[in-house]
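The complex appears here minus one protein chain, its other protein chains still in place.
Moving on, here comes chain A:
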Amino acid sequence: MGRILLVGRLAVRDLRRRRAEAALLLLAIMAATTTLTLGLVLRDAAGDPYQSTRAATGGPDVVASTARAAGLPGVTAPAKPAGLAGVAELEELAGAPGVVDHSGPYPVTAAELQASGRTSDVQAVGRDAAPASVDQPELLQGGWVVDGGVVLEAAFARALDVRVGDPVTLDGRSFEVVGVAVTAAMPPYPKASCVFPCMNGAVPDGEPPAGLLRNPGLVWLTQADVRNLAPDPDSLAYVMNLKLADPAGARAFVDANGEDGGAPPMRTWNDILEDATELAGDSQILLLIGAWLLGLLAVASLSVLVGGRMADQTRRVGLLKAVGGTPSLVAAVLLAEYVLVAVVAAAAGLAAGSLTAPLLTESGAGLVGSAGTPSITASTAGSVTAVALAVAALATIVPAVRAARSSTVDALGDSARPPRRVGWLIAISARLPVPLLLALRVAARRPRRAVLAVASIAVTVSGVHVLLVLNAFLADQPLAGGYDDAQVEVLRRALLVVTIMLLSLAAVNAVVITWAAVLDNRHSSALARALGATPREVSTALAAAQVLPALAGAVLGVFPGGYALFAAINAATGGDGDRATLPAPWQLLALVLATVLVVAALTAVPARLGARRPVTETLQAGLA
């Protein structure tokens, strides 16, 4: 009891004594946990609505149709509908081994829908008024099909801004919208499966082949209405929904009843899931890349923070050991401090992540679960907390092991870790003006920290470089990836979130590194001032010591950092880098200059605060 109190007290007091450092540590871990939360929530958001839609609608394991796929890239162009001949094939399939239930075949016709001035191609499926056991679309609004009434797929209704009660026309005939529903038998608009020859997404140059549906929406009518709409019975296509004894074996079922043997084309529920969640998948890739970059930055700032405190911690540890603290107690004290920060950072990251997530998922309409805010599952909360704790544990291992190993006497006598001296840097610096001379010496004292500063800026700049490329790509060719405007908007937001996080964490890093340098150099700065350097020269030197690595980092971040990162992303996503426009040279130059200026501005504040401290106070503090 007493020992727990002690461990808690030491942790809390130490954090309180260094509020600024604790806050920076918190920010660094929080940026990583927030991004991780977003990534995980998005992963759930991608999978869950489809699963719940599938459960709510008795979703099929395999959808078979009478259409046949052709091999045009980007175009699913079946041969002309097989008419009644195909129906027999479908019915045969319903009796295949492994099929436990089915609905259909249902007739499908292609039509042009007009609603409040907008026109779109649709595939209209004729359904029975009675509910089916397989694929009975779940109504979000209104009722199910009646003669003269049309039910729209939810994402399509949303894109057209059509509601229940609105009048629409199909090939010129009037219908009333009686319902809006979701299904798991087809991906939501604009990713519909092509029962008729159709294409989704980008419009290639030149006229599309005649009769090709473009971004068709899905609507349901009564079977009678579909037959009436069709110009002749032979132009009808048919779809059938199959339920298998083993849903996981859907792929195997399709292979066994092979498409090439003249059997009807089939899609498994996994195929549909992939299409339905493609957008969320793309946003998730962006966030995961972001999380990686942020993770690297967080590690850099943690190393600086933990490293900067090592000397101080060693003294505390020596003291605890001298009054009888065992090695495990000492480790507990060190760990408790970072665990506290990590737990708060995990909670804050989960909160921030779940607040931002709706921005990235809201246009995934067309599935049951996507209407509400994506919620945080226990597994997401668990993973985020675990990662935060792992970071805390990593930050503690080195000092804890050192503490257990170090001689108590040495620890007590320990002044700061003796700075390294890099001889040639000091030799060069002797020929320079005072601030630059001091700056180089500051950097030379802690070469590892200078390397971290360079790395941190390089990571940030290469991230920004890639974001510029992606942004230009989305601006130039919004439909290139098969995205509509709303989806481009979502990807933009994902980019924005990553950019903001990246820049904030980079800013935190710059401040952390400068502050560590200020603390580290306060004694020599005070001495320099005691020997006649002005506070301005000293603070300029400290800021310059950060700006030099920033310049190096910015240049490295553009080349090779940015190019390498972009290539890696293309490799990971199977993307096509040739279509991307690389930033212009002036943009890159501006990026480097802006980085240096921002770092200079950011570091000026702590550097000045550090240089302002009275000389005597600093020199005396060095003695204690």
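Everything below uses one rule, namely that a contact is a pair of C-beta atoms (placed from the backbone, for glycine too) under 8 Å apart; a residue touches a chain by one contact, two chains touch by 3 or more; residues count from 1.
We take it that contacts and distances are computed from a predicted model.
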item: Among "ABC transporter domain-containing protein", "Acetolactate synthase", "CopC domain-containing protein" or "Ring-hydroxylating dioxygenase subunit beta", UniProt-listed name of the chain not shown; value: "ABC transporter domain-containing protein"
item: Contact residue for the chain not shown (choose from A:321, A:449 or A:493); value: A:321
item: Contacts of chain A with the absent chain, listed as residue ranges; value: 1-3, 5-6, 9-10, 13-14, 16-17, 316, 318-319, 321-329, 404, 407-409, 412, 624
